[in-house]
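All protein chains of the complex are present and in place, except for one that has been dropped.
Our next item is chain A:
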Amino acid sequence: MDSGDSKTMRLRELPPLPQRGQRALPTLPSQDTSGQLPASKHKKKRVRKETNMVDDMDDPGMEMGGPASRRVSGIRQQLTLEPMSDAPPQRRKKKKKTATIDLEDDQADLVNGDAADQTNDGEEVVKKPRKKKKSNVIESQPLDELDLEEDDIATDALPPIPQHSLFSAPQGQSLPVRKVFVERNKHFHATERTDRRQTSDQRDNMTDFQHTQPLWTTRDVSVSVHTGFRVLGLYCHGFLAGFSAWNIVVVYMLAGQHLTTLSNLLEQYHSLAYPSQSLLYMLLAISTVATFDRVNLAKSTMALREFITLEPMALASFLYFSALVLCLSQQMTSDRINLYSSFNTTLWPPGLEHQLLHPWVTVNLVVALFVGLAWIFVVIHPETDYTEGYLMTMETEPPKPEDKLEMAA
């Protein structure tokens, strides 16, 4: 049965073929064909047999549809246009030879417009196989049976169309023209139109390309933001190194030699301790983020390899992060220094100043050293920036043409 289905599928492709063959026949209004029924009956039966023979020779599988058609052979008296619908197997070979002639006929029809009645009738006949095709799909019946019924339906249903011949003609003519242009445009010398279409397509492609590749893309925005932040980071690196150096120098100057004048330090420095701590955190945060950007820390394997090979940027980021944690760990002491004037006796009991301040000074010194060292590492290779390298690779590679076709399919 699969073979039978395949044959019916093949047969379904056939109906459009007789369209041009029918044009050569004397075109008759559908109602008139019933009047000529007795005269053409025998001839058409014979032609039908011949075509069945030809089809059987060509395609034995067509037998599958045969019994179904013969089952309704009782209504063959109404077969007025059946030979016309069965003509294609005979016409097929001729049509290859006369394809250009037919096409020229179509073009002539196009030129003549809806003036000739014959053309209109021919177009009515053209319409019928299309209805047949739809009903084939819907009802999924054998072709011959459908031919019978559809022809009958068409002859009964067509009468209104001659009344509207002026309107039906352009509708009918548009079909072959569209088909011709799609399949064989070169034979119709329609090169100008196709060329124009191609050029318009090229123009569309160009506009699409320009549309997809604007002058200022999101990638450029990302890169510019990243570059701006890198510049800000460079300023922060330098400012942080200078500020931490100034801070530790001030602390050691106020604390005196061997931290002997810590009360003087608390007295002078208590108003500066918290602002400097806050500023130090902000600068350390920006610097750490900037150096992490340069290392591309999110790529853990790459970052680890850089740490192991002691690359300057990896070391700088490590030093900045360590300095950040050390700085944060002194928040409590900084707040204690900040509140020196308000809670002098409770927060700073006499004798404990050295015990509380010595780690704080040491940590500040270490932070200053880390920050200075990291700044040196950064300024040795200021151009190293892996994140920017990744951002620069964010470009769209257009899919290959064959892939596009696959996607369309």
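Here, contacts are C-beta pairs under 8 Å (C-beta built on N, C-alpha and C of every residue); 3 or more make two chains touch, one makes a residue touch a chain; residues count from 1.
Throughout what follows, contacts and distances are computed from a predicted model.
Colleague: As a check of understanding, state which of "Transmembrane protein 138", "small monomeric GTPase", "Adenylyltransferase and sulfurtransferase MOCS3 homolog" or "Agamous-like MADS-box protein AGL80" is the UniProt name of the chain not shown.
Modeller: The chain we cannot see is recorded in UniProt as "Transmembrane protein 138".
Colleague: Which one touches the absent chain: A:292, A:318 or A:360?
Modeller: Candidates A:292, A:318 or A:360; residue touching the omitted chain: A:292.
Colleague: In the complete assembly, which of A:231, A:325, A:352 or A:380 touches the absent chain?
Modeller: A:325
Colleague: With respect to the chain omitted from the figure, which of A:221, A:253 or A:380 is a touching residue?
Modeller: Final answer for the missing-chain contact: A:221.
Colleague: Taking the full complex into account, what residues of chain A touch the chain not shown?
Modeller: 212, 214, 216-222, 225-226, 229, 274-275, 277-279, 281-282, 284-286, 288-289, 292-293, 297-298, 321, 324-325, 328-329, 331-332, 335-336, 339, 342-343, 346-347, 387, 390-391, 394-400, 403, 407
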